[in-house]
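As structure tokens, the structure follows; a few thoughts come after it.
Right after this comes chain A.
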Amino acid sequence: MSPQNTFQRKILYLVGIVVLLTLLSVLGRPATRGTEQAQDSPGGYLAQLRQKSGLSQAELGQIDPTSETIKLATFGMRGVAANILWEKANRYKMKKDWTNLAAAVRQIIKLQPNFISVWIFQGWTFAYNVSVEFDDVRDRYEWVIKGINFLKEGCQYNQHDPRLRWETGWTLSNKIGNSDERRQFRSFFKADDDFHGDRPLAERDNWLVAKSWFRKAERLVDEYGVKMKGQGPLIYRANAAKCQMSYAEAIEDDGVFGEVARQAWKTAADEWQEYGKIDLPGFGGVVIQLNDLEEREATAEKLSREMDALQEGLRGQIREEKKKTLELTNAQREAWETPPAERDTAQMILADEVEQLLKVSDPEVARRITGPARKQAQELAKRSAANEAVALAIRKARQIVNFEYWRMRAALEQLDDTLAARELVYDGSQAFYDGDLDTAKRTFEDGLAAWRKVLDAYPEMLADPTAGDDLMDVIERYRQILELRDEQLPKNFVLQDVIDRYANRE
Partner candidate 1 sequence: MVIEYAIVPFLEWLSTSFVYWLMILGGVVAAALIGSWLVVTLRHGPVVAFRCVGRVLSDTVVDLALIAPRRVLAMAWLAVKESIRRRVVVVFAVFLVLLLFAGWFLDPASSEPARLYLSFVLTATSYLVLLLALFLSALSLPADIKNKTLHTVVTKPVRPSEIVLGRILGFTAVGTVLLGIMALMSYVFVVRGLSHTHQVADADLRAVEQIDDGEPAIRQGHSSRVHKHRHEVTVDASGGVRVELEHGHWHDVSAGQSAGETVYQFGPPRGRLVARVPVYARQLRFKDPTGEDAEEGVNVGDEWGYRSFIRGGSLAAAIWTFEDITTDRFPKSSFPDGLPLEMTLEVFRTYKGQTDDPKTIPGILGSLSVGDPKTGKPIEVRLFTAKDFATDVQYIPRQVETPDGRKLDLFKDLAPDGRLEVWIRCIQPMQYFGMARADVYFRARNAQFWVNLAKGYFGIWLQMVLVIGIGAMYSTFLSGPIALLATMGTLLGGFFSRFMGDLGAGAVMGGGPIESLYRLVTQKNLIQDLEPGLKTTVIEMIDHVLEYGLWVTSSLLPEFDRFSFSEHVAKGFDVSGNLAAQCALRSLAFLIPVFVAGYLFLKTREVAR
Partner candidate 2 sequence: MQASNDVVIETRNLTKVYRDFWGRQKVRALKALDLEVRRGEIFGLLGPNGSGKTTTIKLLLGLLFPTSGQSLVFGRDATDVSKNERLGYLPEESYLYRFLNAEETLDFYGRLFKIPRAVRRQRTFELIEMVGLDWARRRQLKEYSKGMVRRIGLAQALINDPELILLDEPTTGLDPIGTREMKDLILKLRDQGKTVLMCSHLLADVQDVCDRIAILYQGELKELGRVDNLLKVRDVTEIRASGLDAQAQQEIKAVIEKHQGKLLSMGNPTSTLEELFLKIIRESEAHPGRRVRGEKES
């Protein structure tokens, strides 16, 4: 190669380098906050992209020198390294080598601290899969806490990730509060100075701690507009309030009643009320608030009545016309012609079908209205239909989270009678465990009487299967006590209606 050629090549390289560097500097220009002199700048394309995907390091959370060093030391092979470690971790798990599993996982997260799924997956592995391998409850608890601490650590590395907070809350609430070993777990948790630090004893409840984590997740979504991956707001917005309910239930399980329990339920009721006020995306693309159902229904009703008032009797007229043209099957007709009180279940469904066919919607009515009122009628029909759609979406959403039950439950549990009933049943059970059958029987009977009063005050409670099963457990315990005394349930048992409804349900 001639010297001139070499020189040309060098110049070419130089130009290339300059061009590439310029390009990089333009694309990668960091975002700047506006000052008095200059405007806000969103930064170069790369910076914007990084911002959009939430990848900029300083945004993510704690920067750990160890982690950064390892990342550098792997020379961009950290994906491969993490993969190998993952494989290793799986093998350790298979061979039940927990020490090495924990060490391997630790290395993985040092390599990829911002890979959320790793935190979630391995936190779950520790808290759920590894813990159950141990025979001793204390060991199990150790691993549950290890899983929770692991998730908490993940939160430190990822300051703006709501999902990790949610998982932390979920493990705290569900693994500790809902597993078979919940009594031991909850008592260990209360005594766990290392976990709580200087948190006061009263707040050392897994449900309350979990609630605070769920709230943190919500706050991130609200303040930073980050998306919660894999969870709908209908569900995750309910978690915190549900935790409060579980907390109230749990302390009653532990024998705490009176003002403390009432206050716990009151807080739960308030929070549930707050939950009902949140704007949620509903079925059919409408924005709903769970509390609004009754109001929406009333509005729809009012609007259609207003429309009916524009041309009296039109709705009935249309209905009659429909009845004439309607082609029904014999079974449908038979069911519909049976008086409502005498219909059996199948007939009820059939009759309902017919009723639906005969229903005259507001737009149908509006279409038939003629004259100057026509425009107003159509306007009314539209508004009524919109309210109807929202009401439908709310009904669906309420069903999903069992909204009404919990609203009723939180209200009902605050009643003196309920509290008394629960306390009596608890005392009766204690007496039963102690072998004092007389006291047990007496206290239970008082408790059942108290329940009677609650049921009379809130008859809709009986309709809810959850509450029904709950009561059936109480009745079952009472029956046990009677059996041990060679007695049977009295003929005119106070809660006979509960037995009638739920005894054969399975």
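Points worth noting:
Assume a contact is a pair of C-beta atoms (placed from the backbone, for glycine too) under 8 Å apart; a residue touches a chain by one contact, two chains touch by 3 or more; residues count from 1.
Regarding selection, all candidates are chains of the complex that A comes from, given by their letters.
Since the model is a prediction, treat every value here as computed from it, not as a measurement.
Looking at chain A and the listed options 1 or 2, the chain it touches in this complex is number 1. Interface residues of chain A facing candidate 1 in the complex, by the touch rule stated above, are 65-66, 69-70, 94-96, 98-100, 102-103, 106-107, 110, 133-139, 180-181, 183-184, 187, 194.
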